[in-house]
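Working notes, beginning with the structure itself.
Yeah, one chain of the complex is gone here, protein chain that is, but the others are all in their spots.
Going in written order, the chains are labelled A, B and C, and every chain counts its residues from 1.
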Amino acid sequence: MLKYAMIGGGPGAFVGGIHRRALALNGQAKLVAGCFSRDLEKSRAIGAKLGLDEDRLYATPEEMTRLEAGDIDFAVVVTSNEAHYPNVKTCLENGINVMCDKPFTHTSEQAQELVALAKEKELILAVSYTYAGYPMIRQAREMVARGDLGEIRFINCEYPQGWLAEMLETTGHIQATWRADPKRSGGVLSLGDVGTHIEYLVPFITGLSMTKLAARLDTLVEGRELDDNGTILTEYDSGARGMYWYSQAATGTVNGLKIRIFGDKGGMEWFQEDPDNLHYMPLGEPAQKIMRGSPEMLPGAMGYSHTPPGHPEGWLMAFANIYTAFCATIEHGDAPDFPTGEDGLRGVRFIEACLESSRNGTTWVDLE
Amino acid sequence: MLKYAMIGGGPGAFVGGIHRRALALNGQAKLVAGCFSRDLEKSRAIGAKLGLDEDRLYATPEEMTRLEAGDIDFAVVVTSNEAHYPNVKTCLENGINVMCDKPFTHTSEQAQELVALAKEKELILAVSYTYAGYPMIRQAREMVARGDLGEIRFINCEYPQGWLAEMLETTGHIQATWRADPKRSGGVLSLGDVGTHIEYLVPFITGLSMTKLAARLDTLVEGRELDDNGTILTEYDSGARGMYWYSQAATGTVNGLKIRIFGDKGGMEWFQEDPDNLHYMPLGEPAQKIMRGSPEMLPGAMGYSHTPPGHPEGWLMAFANIYTAFCATIEHGDAPDFPTGEDGLRGVRFIEACLESSRNGTTWVDLE
Amino acid sequence: MLKYAMIGGGPGAFVGGIHRRALALNGQAKLVAGCFSRDLEKSRAIGAKLGLDEDRLYATPEEMTRLEAGDIDFAVVVTSNEAHYPNVKTCLENGINVMCDKPFTHTSEQAQELVALAKEKELILAVSYTYAGYPMIRQAREMVARGDLGEIRFINCEYPQGWLAEMLETTGHIQATWRADPKRSGGVLSLGDVGTHIEYLVPFITGLSMTKLAARLDTLVEGRELDDNGTILTEYDSGARGMYWYSQAATGTVNGLKIRIFGDKGGMEWFQEDPDNLHYMPLGEPAQKIMRGSPEMLPGAMGYSHTPPGHPEGWLMAFANIYTAFCATIEHGDAPDFPTGEDGLRGVRFIEACLESSRNGTTWVDLE
Partner (left out) sequence: MLKYAMIGGGPGAFVGGIHRRALALNGQAKLVAGCFSRDLEKSRAIGAKLGLDEDRLYATPEEMTRLEAGDIDFAVVVTSNEAHYPNVKTCLENGINVMCDKPFTHTSEQAQELVALAKEKELILAVSYTYAGYPMIRQAREMVARGDLGEIRFINCEYPQGWLAEMLETTGHIQATWRADPKRSGGVLSLGDVGTHIEYLVPFITGLSMTKLAARLDTLVEGRELDDNGTILTEYDSGARGMYWYSQAATGTVNGLKIRIFGDKGGMEWFQEDPDNLHYMPLGEPAQKIMRGSPEMLPGAMGYSHTPPGHPEGWLMAFANIYTAFCATIEHGDAPDFPTGEDGLRGVRFIEACLESSRNGTTWVDLE
């Protein structure tokens, strides 16, 4: 069983607990050290709850990475966005593999530097785009690769949430406060928080590369400084086109990531709130509901399904699956089948291109 | 009971039969004359089937409108698009009220002329945007007016169909052939056929006026001359924003008109394939399903509901409801509560603006 | 175009208007005479509204059937249940074909007598089990006949409504009052109103004959005299078994007729509130959604589909389809493809058997 340390994930930090549970679920790794907060007392309180040795709780990430290097197999960085860059850097500099929360860094220069550093040090650098861990996302990828959709023509991907339809960031709401603060979140609010999931998943499933985009970022809630909604027109290397919509101010929606892909032989639809079902519409035939765990599952997807069909697996299991692949690479040298630093870098460039387009009146921006 | 004549609606013309049934359903008007085809023999064959007198079947719309003027209360124009303009014109010139199929005309000049002519002659000119006849669309309008959504911030409206995911227009398919022919359909394929429904419905429900748009029209099926897919970014007079997507090449979708409206007090969703249910998501409360015919129906909507909840009403009934309002205005002088020539004109201008934007690389076009 | 008279369907009689609209929708028959109420003044008021000649409005059904015999092609009986028997009888005695609302009569003796009388007089006697008119019910029947389900093993059919979850019959509610009155409804409330629809549909779709049943009829609402809920265990001639549940006191349900059939090669599900979709689950393959109007429609079902897929057809169209078949038999001598008097008789025997079983503590009752 691997050993890991966590940076961030202190009191009120929702996502830290999620990472810990995801790692427990599949049983690959054990938490042994932590710097959960910039306040050592808080870190100690959490460490005690989690059963960690007090001498493996640290005041700073730098101290921890220096002292734990060699004793841990990887570190998990789950701080707020502005701290991703320095924390990942200190891990890599001390020879520690890293799983970093998404979005990766504030700037593409930072991301580029971290990717280069990981490469130089031959370390594994991953970014936790959770939704790629869902078995039916894997199934979609395998079906596209097999040609079930034929040539892809159009992609409609949306990710509406509604929890920021109110001005929560002025109410002391921890999650809202740092996300809505330009300095801490990196110049975008919802584009980083939910929009980047779309950006990652589309090429993951389809194999297409985006070549250009035109974006309009909106601030729907009065008084907010950053975007809470946005629409992005896309074009891919094959000539296929797409449209993305993300929002955190879509009142009454919950966590509505939906992916629809249309090809010349069939269409496909997947909705995150009903993750065990993939809808496949072959041209001219009745629509099919493909269930997780059913005989239609293709090998590359079935390995990520753990319970029989009809016994819902959820979001935590998707998270666990990302870690399963990550740990398999660390432990057994398996080919990486998880979101990497390169993916994180591409995500940051996507954010930068959207900002550029939107500031210029939704003009087209070429991606390299 | 009113009396009407039909222009178009001959063999293979799907929509003519729909108009006839819609008029029968609510029993307001009786078909008494027709010029169903440019081929008099075909017209006679249909007329015989429908029980019309042979001497009220005509070789040309001009002949019919001249001779029937005074004997009919209105005419229905259901030809292919290119013939809307001359046929509506001949009706109006002969003093006959008209219901014209959508999209209205090829050019806004034509539309403008017809609207002016109707005004001058004090005739009723309507355009059959069917979906406005659904009771739950009326309910949505009433709820928005009452303030159930608060101030509207964002609108996401989509209308995907999949029946043109194949190159049907070269197979002799009647509906596909004229729609895909630039000369007959008016420079756009799917934007006119389905996109205009969105354009009409959004202000119908919300009361907002579109002030500018940026559009990308796509031709997803190789070899096709016109658009079969498109994405349109919009902005409204209140400052609200929106995004429209329409398609007839979205493989595996059927008739997926969906309207989602997000305000600061609630959200709303309606899906045409499940038309009796309106989903209302008040901010911070559980989502509600409001059923046609239930006690939540507001007066202006309840009048369009005819059967108890749970006894599905369909598309034909929505069509019939448009005619109910149209006939009420003709017969009793009721204030028009149906799509008018002005609405049709606005729809043609929308098409022209989308074409202009798309040709210029998705630039912003101001609407007057 | 056929001509018909109506008995019943006066003020507050919901179902009379439905029959009239259903007949208008497909345009087969024209209402020419009526005895809408036992009060001639009320009858005249309705007749005037419907544009009938005043001299074809009658004080009694007997008078009307005597005087209209020869001038009408059929009569529609839509009175409350207790008047079905005498009204159908007077029609048949005067040589008039009849469509009678369901449930047919109070006793099987009455039903038997009417069936024999129709046979003797060579008249067409139909009972309006509406739901058999839905195209997807026809599709289900054709698919079962083709063997898509293999041998049928179990049938689960339910029909919950919730509108009688309150004691409406003491509030002056017209529909509730006569239905809940033992003298007028025939000894059962909900079993006759909704339960009989199940009884009719199961053999219609499957071709199976029920051989025995055990029933428990419940009165869930305190103070009510008759059943408002019931569960029935069934067995069929093939050895297949089934379970029916009906209710009008299932709080919050609406008109939830659902049919599920399980065979050794596949399963099938249809829900009346979503009538255009039939769900087919072939053994070991993904579930399919078969849409009305799609290429999967079998010939015997496609004839009952009138609009393209995705343009919802509703309950009134199902009703119209029953009349289409009924009129085709009257006009062209087509083989009857609608619910007949024999079906109505079988329904009354079913009610009697359920009552017997329930009174005896849910014992098994053999059906002939």
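The rule is simple: a contact is a pair of C-beta atoms (placed from the backbone, for glycine too) under 8 Å apart; a residue touches a chain by one contact, two chains touch by 3 or more.
In this text, all values refer to a predicted model and were calculated from it rather than measured experimentally.
Undergrad: Of C:229, C:255 or C:340, which sits in contact with the chain we cannot see?
TA: If we include the chain that is not displayed, C:229 is the one touching it.
Undergrad: With the missing chain put back, one of A:209, A:255 or A:360 would touch it. Which one?
TA: Result: among the candidates, A:255 touches the missing chain.
Undergrad: Quickly run down the residues of chain C that touch the omitted chain.
TA: Against the missing chain, chain C presents residues 149, 153-154, 156, 158, 160, 162, 165-166, 214, 216, 218, 220-221, 229, 231, 233, 241, 243, 245, 247, 249-253, 260, 262-269, 280-283, 287, 361-362, 364.
Undergrad: On chain B, where is the contact patch with the chain that was removed from view?
TA: 280, 284-291, 294-296
Undergrad: So that we can see where the missing chain sits, which residues of chain A does it touch?
TA: The list for chain A reads 1, 14, 18, 21, 24-27, 51, 161, 163, 254-256, 272-276, 291, 306-317.
Basically, only the chains that are shown with their structure count from here on.
Undergrad: Going by average Cα coordinates, which chain is farthest removed from chain B?
TA: A
Undergrad: When the mean CA coordinate of each chain is compared with the mean CA coordinate of the whole protein, which chain is closest?
TA: Taking the mean of all protein C-alpha atoms as reference, the closest chain is B.
Undergrad: Taking the mean of the C-alpha atoms as each chain's centre, how many Å separate chain A from chain C?
TA: 55
Undergrad: Two-or-more-chain contact residues of chain C, please, as numbers and ranges.
TA: 291
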